[in-house]
Structures are given as C-alpha cells and as structure tokens.
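Rest of the complex left out; these chains stay put.
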C-alpha cells in the first residue's frame, strides 16, 4: 500500500479527521479515489460497502456519502469532477422528488430511483464482465501462438513505400504526441542515432571491442565526432559499458549487461 | 521453379504442420487448400487436422480451432515460462479499456454515446484507439440518428485472441436483479488493474 500523507483540503481547510462513516485509511485516500472508474463505480462501492439494498436505496444517506467523496475528489484532483458533478445533481434531484409529497395526479409515476437502479445494475454486470474478460487467457497474455520462421519466397510485390510516406508517418507521430510537439530531429542527431545502431551491431558480432576499433580513420573528422557522440549517447542510455583497467591502458567497449 | 508435389498423405500432413507452425494467424480450411496446387478436399483436410491434433496430444503445443481457423499454440501450462521470456510483451489493459471492451462485446453494436451512458463517464479517445489498434473492435455501421454516430462491434480477431469460436462462448453476464454479489473487500479494491 502506498504511504501518502493526507493532504486533502475541503473548502480551503486541511482536514485531519475523516467523517466517521468513511472507513478509508487516510494514507490511501488518493489512491482510493483514483481507483474509481466514475460516479457509477463510486455509487456501487458505497452501496456494497454499507450493505444498502440496491432495490431500495436510501437516497438521503447515499447522496450525503457520495457528496463527501466528491468534495474530496475536487480537493485532490479537480479534473475528475465533471461526470461526478452531473451525478450529484441527479442524486439530489431524485432525492428531492422522492421526499416531496406527491400530488395526487402523478401518484402512479414510477419510483424516481428506478432509472438509477437500472443503470447501477447494468454497470455492475459490465464491470464484472470486464473482470472476466481481463482474467481470460488471451493471445499476448497467457496464450502464445506458433510463429516459427520460414524462408519467404515472395510471389507478389510487397507494398511500395516512399520516403514521403515515411516522413508523413513520422510527422503524424509528432503531431499526436503532444510532449514531442516541439521536438525536432536534426541531421546531426540522426547520424548519431545511425552510428548508435551500427556500434551495437558491431558489438553483436564481436562482444568486446577496443575503443579505436569502432572508428574508421578514413571517415574524416565530422564522422569521427559523430561516432564519438554515439558512444557517449549509448553509455548515457545505459546500453554500453566503457572500461579501462588503468590510465593509458586500452579502453574497451562492450554491451552493458549485468549477468555476464 | 521446381515445385515438388506432396507424394503422399504423410507429406500433405507435413506441409500442413509446417504452415500451421510458421503462421501467427489462424489458417482457415480455404487458406489450407491454397497451399496445394492440386485439389485437396475439405474432408481430407479435416481428417489430417484431426491426425495432427492426435500427434501433438501430449506435446508442447496444441492444435486448436478458433473463430477464423486453426492454429498451434503453446499449452497453457507453459505460459508462465514463456511469459518470462518476454515480460514486456504481456499485454495489459486498463480497467477503462476492459470495461469498454466488455460493453462492446456484450451489447454490440453500440455507439460511443451508449458506452458513455453505461459507464457514466466521458470517454478518453485513446480507449477506442487501443481497441481498434489491437483489431478487437471495428465500425460496423452508423446509427440513423442526428450525427450518425458510428456503431462498434467486436471483430473475428477478438474471438481468435480470446481463444473462442463464437461470442456465445464468452462467460455469461451476471444478472444482478436476481442475485446479489458480495462486494469485494478493501484489498481487492486496491488491486491496480
């Protein structure tokens, strides 16, 4: 369980005591509130937790408890509130309709709770069905299908892809991933990336290389610099181990792995 | 090109086995007939598949039938071993994704609005993308109301991945009006899904 100190505030005031009818360990409050999938999930929890009869819900009690949670959610994580507030309004409406003396002409009206109860039951059965689906063995989680290699003899030409298609795809990725919004890949960075792959390939063929072996002096200075940057980047990403026994002794490069 | 014809039934079976062990998609009987230049009857194929199933009865893989055809898969008892090989490949979806999938599976065809109504929350657009990306759901039409919202249903690929032949094999939905279910204990509530 996560040990989070309670930092909830209600109406600007930090509270140190939880309402008595909430049986939540304070340190777990935030995790707890986040674990609800929405207002229906929360309502179901309250009904089950307090052994309320779903077919005869005490609206005043349920509404009161629901509001306590929603206030806390607002205090902790405001963006959760939208759907929850809508439900608050609905609960209050049902409660008031239920409590008001009914005029004679709508005596035959159906129980104002009926629609809510139907939705709660529908949601509960879906929730359980989702758990069942999640628990089923499926391809990718519990079922592994045969996928052995065979030599492909291509009879038909595979799809044609142009450089434009590729960059278009990359642009789509960048456009969608907002945290990459201002990301720009420069040629310099690309060539470092290319050299990173090349060095990893070399190390697959030969597990230990001396530092100088990855450099080809015929390449010219810009390429040598790029190669050096690639080594640094590989080391930074934890992919490469650079070792030297003593000063001025040979520097070795190898794949970083703990189990060797 | 020298294409050797399979000389005997035994050869046919070898070809079938090789095809089934090398493709990660289930093979239908139609697919299998395409393996051979000469005509092979479906009844012969079924017979060979039965034999293959027998041949593998006590081995590492089993031949199973799913919605779109036949495939070999590792026996369930080896799943924990294979999971260790590729822990990153164990696909796990959030509760929101699984609830959405359950609604589509059990209530299809449904619109996004239907799903939001049942779950009581506005849907995060990535949920549908996850399910479409996995090829578990797709659009089967539009509801004839203003806005013509898309109707979603599960695909055959969904059945394949869940190792079943038809939706009727899904676990039955609980009927809560009749039967009250014990509420999970706090421990269960904290399980991260």
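To keep things simple, chains are lettered A and B as they appear, and every chain counts its residues starting from 1.
Note that a contact is a pair of C-beta atoms (placed from the backbone, for glycine too) under 8 Å apart; a residue touches a chain by one contact, two chains touch by 3 or more.
In this text the structure is predicted, and so the values were computed from the model without any measurement.
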Practice item. Can you tell me how many copies of each labelled chain are present in the full complex, written as a formula? Key: A x1, B x2
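We adopt the following convention: only the chains that are shown with their structure count from here on.
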Study note, to complete from the structure: Here the gap between chain A and chain B, centre to centre from mean Cα coordinates and rounded to Å, is 24
Check your understanding: Where on chain B does chain A make contact in their complex?
Key -> 18, 20-24, 61, 71-74, 76, 78-79, 82-83, 89-93, 95-96, 98-99, 101-103, 105-106, 117-122, 160-163, 170-171, 173-177, 180-181, 183-184, 186, 189-190, 192-193
Point to revise | chain A residues within the chain B interface of the complex | key: 1, 23, 28, 31-32, 35, 37-41, 45, 48-49, 54-55, 82-83, 87, 119, 121-134, 136-150
